[in-house]
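See below for the structure under consideration.
As you look at this complex, bear in mind that one protein chain is not there, while each of the others sits in place.
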Amino acid sequence: MAGVIKEFRLPDLGEGLTESEIVNWHVAVGDTVELNQIIADVETAKAVVELPSPYAGVIAELHEQPGTVVEVGAPLVSFEVAGPAGAPPTTGGAASAGDTGAPAKREPNLVGYGAAVEKGGRPERRARRFASQLLGGANPAGGSALPGLAGIPGSVPMIAAVPAVPARPAVEAAPVAPALESAGPRPAAPGLPTVSGERPRSTPPVRKLARDLGIRLEEVPGTGPGGLITRDDVLAASSAGAGGSIAPAPATSSPATSSPAGVQDTGRETRAPIKGMRKHTAAAMVASAFTAPHVTEFLTVDVTPTMELIGRVKESKAFAGVRITPLTIVAKALCIALRRNPTLNSRWDEAAGDIVQFNYVNLGIAAATPRGLLVPNIKDAQELSLMDLAGELTGLTERARAGKTGPADLSGGTISITNIGVFGIDAGTPILNPGEAAILAMGAVRRMPWEYEGQVALRSVMTLSLSFDHRLVDGEQGSRFLADIGAILADPGMVLAMV
Amino acid sequence: MSTLTFGRAINAGLRRAMDNDPKVILMGEDIGKLGGVFRITDGLQKDFGAHRVLDTPLAEAGIMGTAVGMAYRGYRPVVEIQFDGFIYPAFDQIVCQVAKIHYRTQGAVKMPITIRVPFGGGIGSPEHHSESPEAYFTHTSGLRVISPSNPQDAYTMIQQAISSDDPVLYFEPKRRYHVKGEVDEGSDPAASSMEKACVVTEGSDVTLVTYGPLVPTARDAAVAAGDDGVSVEVIDLRSLAPIDFETVEASVRKTGRLVITHEAAQSGGLGAEIAASITERCFYHLEHAPVRVTGFDIPYPYSKLEFHHLPDLDRILDGVDRVLGRPNSLSGLER
Partner (left out) sequence: MALKNIESVPGGPDGPPPGLIQLITADGIRVPDPAYDPLVADVDGAALQGLYEDMVVVRRIDAEATALQRQGELALWPPLLGQEAAQIGSGRALRRDDFVFSSYRENAVAYCRGVDLTDILRVWRGNASSGWDPYAINMATPQVIIGAQTLHATGYAMGILNDGDDAVAVTYFGDGATSQGDVNEAMVFAASFQAPVIFFCQNNHWAISEPVGLQAHVPIANRAPGFGIPSVRVDGNDVLACLAVTRQALARARSGGGPTFIEAVTYRMGPHTTADDPTRYRDANELEDWAAKDPLKRLEAHLDSRGLFDEAFTAAVKAKADAVAAELRAGCLDMPEPAPSDVFKHVYSTPNSWLDRQQDHYERYLSSFADSASSDGSS
């Protein structure tokens, strides 16, 4: 008989059963059976039941022997029945998993399919449409702060233009003390690091701010109640260069220190004594501003090629785990441009009556730290490869964030950079770090309409602001230096023409 | 140690509780000669007698109300509700009487009643046989609500429930009745608490909270997530009222991210309570709003559709992706 083979699988014979034992077969291979003829006795956890044949036909195969325990859903008997191939089964063959879109592992061949059997094997997810993005891909929600996952904190804001941070009164930024928050583990006192193993304590808007600024909250000391990290703490950390962001120039802004000692608050105004870092910074700024005649020049550059370079470098295996940001490239460009314009790397020694030109570059990075404005510097930056320079920048900013900047870091600087772009600022007139001849302020990278190959295109644009000591540097030298840096950022390949 | 199925572990726990205290009696439909429709009480009437294992008339309010009277008389009734969806006729007796008599009588009358409820879906049954009504009871003061997820807990927690002087709803994940596991039948139930949550998989990136039938699913999800580079900590609540929020809180303080999964409908459910409580307790540690992965707000669907309703590994991991800000099914909807 030219029949079709039909397979009958063990149904759930009670509610929620997973298996049954074949007690005995009433039929043998080759037997002809009628519909509903008893073909087997089967024992479940609940009862011994008779199995009626679901088909009229010939027994083609008995898949299991008596005494065998069979899982619900496993093949039991194959029948050869008359009828065209591919005809739907007369019973049991309900919608397949594929029809319903249900998980593929679950194939209810019967309505009563019983409880799922615990299967061995490693559990796996089903593939998703966006599976390719899952690992190391772009993250629509902003820079991932997940340890061990792709996405380096700070990389996103360094690429995208950062919105200007609204100035907020400190009182708003510090939430009311959570007096009744759980008595569970918590920092012992304000300002101390969070308890080991816990996430840093902060509020969602502050977390968002930190993410946008590329700040790792784990490394920000909290000054709020119970060690809560406030909006001001994140801004301070950002100014200090935490997470690779760089502080604004001394002249643009400097966040107040967090010390409340001696502060008087009348409601309408708050008076604090001039002392400590604030006093020191003020003296240095006045000395610089009124000793060195400042000239500031501006240059706006299409840095799209630089941003593309950063993207390529990040993807290269050699730079795995290395933080590359626009600051890294600007620092490198500055070192290269200094070789052609060494007067920018010099010092007016009034006492000795000398002009000292340095043959090395100790590159200062302005940073707002928990202690106040500091300008630690990278020693012999001219010797460093891009990768080493990136490493030094990271180390310097981490030490500044942690308040561990040492005296050696702070002394001997020859030229400085300040990154005001992290605040969404385009340009400014930075004041020289005392004793240095130049300071470069880098503005925000903005997507702007720009002339490109004869057309208007949306390009990444940055403004550079260079202040120099006109006693040491003439306009021509300063202008060439700034133009060189701009040329490298506009076309990193220009480096080949300069070295 | 012996290897028992989940169902046999409950049976063994019942047997031990009945051995230890002659005031423990079982009441329910078909629990005597038949041993219950899931055979959980198999053999107990034969061994303890019809006066201790009572086949009752088919009236859930009647069973519960007479259990109250038994408790008044000093007994510790263990009531079997045959299926989750059959508990509603007894609802008034549970919430108005069982739950409140201790309070009403200012502690004079105790209600040490254990209400066993096979619950949850996944076995292909018709309506009323696959429900998850636990939130009705966790919302009712005076009740304690627990749900074991493995044979050892099933064995220990049934004894703890019976020895509790307060009424306890003991929700049994019926689709796990046939899961086998090691059970230490000599263990002392008094040595542990049925109200302590258990970290069943340690992790550092996301806290995944669940109970009962979804615990194995959550553990599988943690393994699969681990293969994706995400470290998921799975917490088996065990107790649903009260919830051991201290354990959940300690985990979320570490991970900053919380996903809750249960079969029951979402709105007004336990997930909402957990999300709210943890947000209140750990607001400053949260990196993302807590996410619920639950059954839909629908009557329990017919069985061909139930695996759309029931959270599974992939839906749970979609929730994990959400709290991580990774691409997920709602990407673009969330801000």
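When the chains are written out, they are named A and B in that same order, and each has its own residue count from 1.
In this text, contacts are C-beta pairs under 8 Å (C-beta built on N, C-alpha and C of every residue); 3 or more make two chains touch, one makes a residue touch a chain.
This structure is a prediction, so every number in the text was calculated from the model and none was measured.
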Per the touch definition above, residue among B:Met1, B:Ala59, B:Ala276 or B:Ile298 touching the missing chain: B:Ala59
Full-complex contact with the absent chain, from B:Gln82, B:Ser147 or B:Ser164: B:Ser164
Touching the absent chain when the full complex is considered, from B:His102, B:Lys174, B:Arg292 or B:His309: B:His102
For chain B, residues in touch with the removed chain: 25, 51, 54, 56-57, 59, 61-62, 64-75, 89, 92-93, 96-97, 100-110, 141-142, 144, 164-166, 195, 241-246
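What we mean here is this: only the chains that are shown with their structure count from here on.
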Chain A and chain B, separation of their C-alpha mean positions in angstrom: 38
In the complex with chain A, residue positions of chain B that touch it: 7, 37-39, 122-125, 129, 174-180, 204-205, 216, 220-221, 223-224, 227-231, 245-246, 249-250, 253-256, 280-287, 303-305, 307-308, 312-314, 317, 321, 324-327, 331-332, 334
Contact footprint of chain B on chain A as seen in their complex: 12, 14-19, 45-46, 94-95, 100-103, 106, 108, 110-118, 122-126, 128, 130, 133-135, 137, 139-142, 144-149, 178, 181-182, 184-185, 197-204, 207, 228
